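Inspection log for the structure reproduced underneath, given as structure tokens.
Shown here: the complex without one of its protein chains, the others still in place.
Each chain gets a letter, A and B, in the order it is written, and its residues are counted from 1.
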Amino acid sequence: MSAQGVPVEEALSGLSVRRKPWYRRLPRGWPLLTVYLAILAVFVACGIFADWIVPHDPTDQNLISRLQGPIWQEESKPEHILGTDGLGRDTFSRLIKGSQTSLLVIATVIPGSLVLGTAVGLLAGWRRGPFDSFAMRLVEVQLAFPALLFALLIAAMLGPSLRNVVVILIVFLWAPYARLVRAEVLSLREREFVVAARTLGASDFRVMLQHLLPNVVNSVVILATLNVSTVIIAEASLSFLGAGAGPETISWGKMVAEGRDLLKIRFWLTGFPGITIMIVALVGNLLGDWLRDYLDPQLRNIQ
Amino acid sequence: MAAHLIPRLLQSIAVVFVVVSLVFVGSRLIGDPIQAYAAQNATEESIAAQRERLGLLDPLIVQYGNFLWGVVRLDFGDSIFSEQPAWDEVMSRLWSTVQLSLAAFILILAIGVPIGVLAAIRRGSIPDLLARLIALVGQAMPNFWLGLLLIFVFAVQLGWLPTSGRGGFENLVLPAITLAGFGAAAAMRLTRSGMLEVLSNDYIRTARAKGLAGRTVILRHALRNALLGLVTVLGIMLAQLLAGSIIVEVVFAWPGVGRLIFRSISLRDFPVIQVGVLVIAVWFVVINILVDLSYNILDPRIRVGGET
Partner (left out) sequence: MARHWTQLRRARLSRRSLLRASARAGVGAAGLALVGCGDDDDDDQPQSMAQAQQQDQDQQQAMQQQEQQQAMQQQAQDQQQAMQQQEDQAEQQAQQAEQQEQTEEEAQAQQQEQAAAADDNIDYTATAIGAYGSFPQILDQGSALARGGQSASNSYHYASVFPLEPQGTAVPGGLAEWEFVGAESLIVRMNPGRVFHNGDPVTAEDVKFTIDRLSNKAEYNPDYNSAWTGELVWTADNELIDQNTLRIDQNSESASVDAANSLATGGFPVFPKNHLESVGDEGYAQFPVATGPFKFVEWSPDEKIVSVRNEDFYNGRDFAGAPRTPYLAGFEARLIPEIGARVSALEAGEIDLANSIPPDLAVPLGETGDFNVYYHPAQRGLHIKLPMTIDEDPYNPGQPNPWRDKRVRIAANLAVDVDAITQNIMTGRENYTYSLSSGQFGFPKDILEQRWGYDPERAKELLVEAGFGDGLETDLIYLSGLYTNDQLFMEAIAEMLREVGFIVNLIPDDISKFLGEARNKELTAPYLFPQPAGFTSLGSFAIGVDSAATYAHKVEVLSDERAEVDRLIGEARAEFDTDKRRVLLEDAVRIHYLEASWLFLFELVQTHVGASRLEWDPFFLQPASVELWNLRSVKT
């Protein structure tokens, strides 16, 4: 049906000597990729330049003009494109400012858990022995430990803050990386190039860094992209349970959590941040899927 | 078999032990239940007396020892706030959470896996794209928002299902869908990629080359192998549904363990927190052992002792 062998052109592409014109060299699915990257760029730009591009101060309250609908609804004012929240704060500006929080969380949690998990996975897979069993039991403990409850304990202990959210998420996201990397290293360690490097007297450190790491990067990056949605949703869930960022922080998750009571009469109060979360999470996932298809040699063969 | 199971069991017990010890320490770090326990105008003497009576003045190591000894005897003490045995408090709510988790898991299996298979077979087709899109949306929605939207649409606007609470089968539908949302999407994606991987393997191509009909190939060879890779992930998913149901329990007023632990944390009701987490951890390791065993059934070639 679909898997009908490797198309000749495709199989030869790696071997072709003549350089193809640039548009032929674009990766497969590039139009969609462009869209994903564009959305990502907008998200990142909003996050970085939030303070300059917001039309209103996102913390500026106006109790008289609270709970206004978006501009296409009757009860709205033109200066608030997406309406206002329960304190008359501009939803559009808060969305932009909220992207800053999401970006900050993503930019700390994902590298944090990635580095931690990869390091543990590399060591465990390469060294084996007691460290391996210890690390794997640790992973099991972590998976057996209810993450949300842990988050609630931390929040009860330290009070709600963005820093705690980041710590909690790193603690709960490193394990999948460790498992993944360890599994890959286990299959890599018997491969010729690794054995060769080992016999040539390369140190453990060197083998791990120069030979193993480059070979696991692909899978790790794929997992990281897929984690973008996990991080954003987790932040929203923590806000719902009152264990999210403090009241001074504007985040999409908090906007959904705070507007949820009025879902019935002011859908857009949760609709906009909810849809924004969905779009960013979706793009993260799609990018992950695309990367997987592109980077994973096995999958690349399938048409 | 038994030779493998025993170390596996010991390891599991160790995992449970560590989890429970962590919770013991964690729940002691969040402060004293006496503040929410004592009357607002209680005198310092009466507060001290109550602390004494509840055993909160003992050194931490003594409390820990008492707790472990209690675990051995299956006596976890009374809930500080309801004054009922903590074990009973958790058990009386466990079934409703298990019910919800199992319903959600069945949904994940019944929706996520077949759609994943379909999407893999028809890769690139409209159904594939549609299924992927739905899966991605499902994975990209905060749980509580999805739940409230479902209540609003299906219970209030359409009036098909009850809004909240526990009762008959119809009460289970919306919370189960909400709880399954994330998992079903993940299962669908994993099935799809697992199937794709298997379908690209040589033996499938050989089977096809031998002239086996497409459906036979898919069912007999590909699906079986793809499932094998899925079992671990689905196992973890089932295990985590139990602990992840707090939000769904709050939104749908579902009287379950998640909400009990949630409230116990805010009140510092140590015994209940400990039993609740213990039950969740045991549930997790039991499922993990079952997953290991299921490898034997699904794939006789793999000896469970081998590295996976």
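Assume a contact is a pair of C-beta atoms (placed from the backbone, for glycine too) under 8 Å apart; a residue touches a chain by one contact, two chains touch by 3 or more.
Being a predicted model, the structure only gives us computed values, none of them experimental.
Touch with the chain omitted from the figure is made, among B:Pro7, B:Gly31, B:Gly65 or B:Pro127, by B:Gly31. Considering B:Ser82, B:Gln99 or B:Asn296, the position touching the chain not shown turns out to be B:Ser82 (whole complex). Set against the missing chain, the residues B:Ile13, B:Met91, B:Leu129 or B:Ala253 yield one that touches it, B:Ala253.
Counting over the whole complex, chain A has residues 59, 61, 63-64, 66-67, 86-87, 155-156, 159-160, 242, 246-248, 258, 260-266 touching the chain that is not drawn.
By the touch criterion stated above, the residues of chain B touching the omitted chain are 30-43, 46-47, 49-50, 53, 81-84, 89, 92-93, 148, 151-152, 155-156, 159, 162-166, 250-253, 255, 259-260, 266-268.
Keep this in mind: only the chains that are shown with their structure count from here on.
The geometric centre of chain A is 22 Å away from that of chain B, both derived from CA atoms. Chain B contributes residues 11, 14-16, 18-19, 22-23, 26-27, 29-31, 121-124, 132, 136-137, 139-145, 148-149, 152, 156, 182, 189, 193, 196-197, 199-200, 204-205, 208, 214, 236, 239-240, 243-244, 246-247, 250, 258, 261-262, 265-266, 268, 273, 276-277, 280-281, 284-285, 288, 307 to its touches with chain A in the complex.
Contact residues on chain A toward chain B in their complex (touch as defined above): 1-3, 5, 137, 140-141, 143-150, 152-153, 156-157, 186, 229, 233, 236-237, 240-241, 253, 256-257, 260, 263-264, 270, 274, 277-282, 285-286, 289, 292, 298-299, 301-302.
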